[in-house]
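If you scroll down you'll find the structure; I have some questions about it.
Of the protein chains in this complex, all but one are displayed in their positions.
After this line comes subunit A, so read on.
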Amino acid sequence: GAKIPTVPSAFSTDEAPNTFEEITTYNNFYEFGTAKEDPARNSGAFKPDPWSIEIDGLVDKPGSYDLADILGGVTLEERIYRFRCVEAWSMVIPWVGFELATLLNRVGVQPSAKYVAFETIVRPEEMPGQRRELLEWPYREGLRLDEAMHPLTIMATGLYGEAMPNQNGAPIRLVVPWKYGFKSIKSIVRISLMDRMPPTTWNMLNAREYGFYSNVNPNVDHPRWSQASERRVGGGLFAKRIDTPMFNGYGEQVAGLYTGQDLTKDY
């Protein structure tokens, strides 16, 4: 089909992106199953159109926003980001998206708001993984407001100039490139501005292993495995393992958000 028109971004990495096939056949999206190939295999019945997002909480203009309406007010950019999974593999992905700040500014964030909470849609009839109580549905994620307003934080609606494939979180998902992948919640239907830290899915399941912040940090190991290095998916059998950089290589832009915080405690 026709490519989605985008403008390039200074935030894009010049590292070689993974192929479309790699990005769309190797996914963690438990709503469609736990194996990496499950989302591509089981998401065919999912209908991302029509779509709307409920924006509520501490905002001036709460309400149900149609996706077309949201996209009418933004310029789509191509953002080529490194993507680092908490499982110690990584990819480079050319997202299509816009800054979350644009949307939040449009709905008017009230001064008392400190956090942003996100929810994934619940449709067990279209999402076979949701027919089991593997996680507590809906999938929930959250950011501190300054993280949400950071220019690196985007709402992505596609990749490689194509509309977001179902298995990657159609039709709209969050991408926070300096955090582990599970923070980048998919298929978002709700955004809530709150004055306190919202509950998040993996943190609810195991707080010791998955902190609220979950910034990519080679010096803070997952209790069960090291985060010091990663495997870049797609390099074949003998792809060389690479050292994981602090904040997934985005420290120059985001380290200032965490001044004065002990990141071994706020992991």
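Quick note on the criterion: contacts are C-beta pairs under 8 Å (C-beta built on N, C-alpha and C of every residue); 3 or more make two chains touch, one makes a residue touch a chain; residues count from 1.
Everything below uses one rule, namely that contacts and distances are computed from a predicted model.
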item	value
Hidden chain of the complex, named as in its UniProt record, picked from "ABC transporter permease", "YncE family protein", "Dihydrothymine dehydrogenase" or "Protein-methionine-sulfoxide reductase heme-binding subunit MsrQ"	"Protein-methionine-sulfoxide reductase heme-binding subunit MsrQ"
Contact partner of the left-out chain, one of A:Leu67, A:Ala101, A:Ala163 or A:Val233	A:Val233
Hidden-chain contact residue, picked from the options A:Lys36, A:Arg123 or A:Arg190	A:Lys36
Interface with the unshown chain - residue positions in subunit A	18-19, 21-22, 25-26, 30, 34, 36-37, 87, 89, 134-135, 202, 205, 221, 224-226, 228-229, 231, 233-234, 236-241
